Every structure is written in C-alpha cells, then in structure tokens.
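Removed: one protein chain of the complex. Kept in place: all other protein chains.
For chain A:
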Amino acid sequence: MNLGKLNAVSRLPALRLSQQYSSAAKAELPASLVDEEEPAYPQAVDRSGLQPQHKNVLFNNLPYQEAHSWIHLTEKYQRQAFGRYGAKSNVNPKICFDSRGEKDNRQVMQLETLLKMLKKNRAQKAEELEKINAREEDIAKKLEKLKQWKADLHAKVAKREADAAAAIARKERLVEEVRRHFGFKVDTRDERFKEMLEQKEKEDKKKQKEAKRKAKEEKMMAKLVEKTSA
C-alpha cells in the first residue's frame, strides 16, 4: 500500500472545498484544511513480505550477492548467473568457457566423418543393386532352359502314349491273326486261343528282335561305309 498515493486522493476534496470558499469570501479556513508542510513519514516501508533474494529477482538483480549455499559456488550456477544478469552478476566470464583439457574429454565424438558416411551409402546402394541384378540373371538363365524343359516333357508324354498305343495295336493284331487262323469265333479266354496267342507273341517277338538286329547292322554298315569313304 503506497501511503503517498492515499494522501493525494484524500487531499483533493480538501482542495476543492478551499477553492469554493476562497471565491465567496476571503474567510479563514479551518486549521485542518490548510496545506501544511508534508508530514515527515519514515522511509517507504516494504510490506511486501518478500525475501531479499526474491525481490532481487523481481528487479532483475543477482539474487544472492554472497554465497548462501554450495550451489552458488558451482560452475553451472555461476554460468547461469552470468547468462541471466550479465556483468551485474560479478562473475568472470572466463568460467563459462571450458578449459582445453576438459573439452577434449567431454566432447561428443562424431561417429563417422561425412566422407565415410557417403562411401558407406554408396557401397550399400551398389550392394542392393547387385543383389537384384544377380537374381534377375538367375531367372533369365532358367527361362532359357524352360523352352527345352517344355519340349522334353511333351516328348516324354507323347512317347508314353505312343508306346501304350503300340502295345494295344500289337495285341489286337495278334488276336485277329489267331482268329483268322481258327476261322470261327472263338472266345479269347479259351485255352486254345490262349495257346495260339502265346505262340503268336513269341513269333512276333522273334520277328521284332530280328528287325532290331538288322536295323543295328545296317547302321553299323552305314557308319563303316562313311568312314572308309571319308
């Protein structure tokens, strides 16, 4: 509470009153309304209840002029004091700088230099590309073979079917021959029929063997002829 201000406020009505009276007649004013010498009040009493350090902070001064605690003696606190209050902090700014030795110990080391990182990146990219290329080449090679594999498969299937068909055809032929031999309708499962069939099969086999042998011989002859002629 600023008492000075209070006085001014209470003084105003008195002034107005005195003015009114002065215009009417130069009557003497009562003693209480006369502007006396300002009453001698003591120095403005600080009734804030603030502690000195808090008041200092409010007025942007260093809170503690003398160290009250071990904290005020730490490097960190004094640096902060310099940062906040500047020259008023009575701190020598040289403590804000690390001494050369300390800096070397505490400095965070950069893991890798820029050039090394770039090199690593390039290597990584090249590796990935290589992987992709290798796989693609492998697939291309397999695709080339695919045509051949397909042809082989078709040939195999065709051969199997052809063999089966040939066997059936051969059987039919023999049965027909036996039938012709007998002249009349004989049951295939009849004994005589079976005997005849066996005979016929044997003959057929022999014939086929002969045919194969002949074919082989002819081949050999052809080869020899070629050799001798060449």
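Here is the rule we go by: a contact is a pair of C-beta atoms (placed from the backbone, for glycine too) under 8 Å apart; a residue touches a chain by one contact, two chains touch by 3 or more; residues count from 1.
Please note the rule applied: contacts and distances are computed from a predicted model.
Novice: Out of "[RNA-polymerase]-subunit kinase", "Trafficking protein particle complex subunit 2-like protein", "Large ribosomal subunit protein uL15m" or "Protein phosphatase methylesterase 1", flag the one the UniProt entry gives for the chain missing from this complex.
Specialist: "Large ribosomal subunit protein uL15m"
Novice: From the list A:Tyr41, A:Phe97 or A:Phe182, pick the residue that touches the absent chain.
Specialist: A:Phe97
Novice: Touching the absent chain in the whole complex: find that residue among A:His54, A:His68, A:Arg84 or A:Arg135.
Specialist: A:Arg84
Novice: Residue-wise, where is chain A in contact with the chain that is not depicted?
Specialist: So the residues of chain A touching the missing chain come out as 78-88, 91, 93, 96-97, 108, 110-114, 117-118, 120-121.
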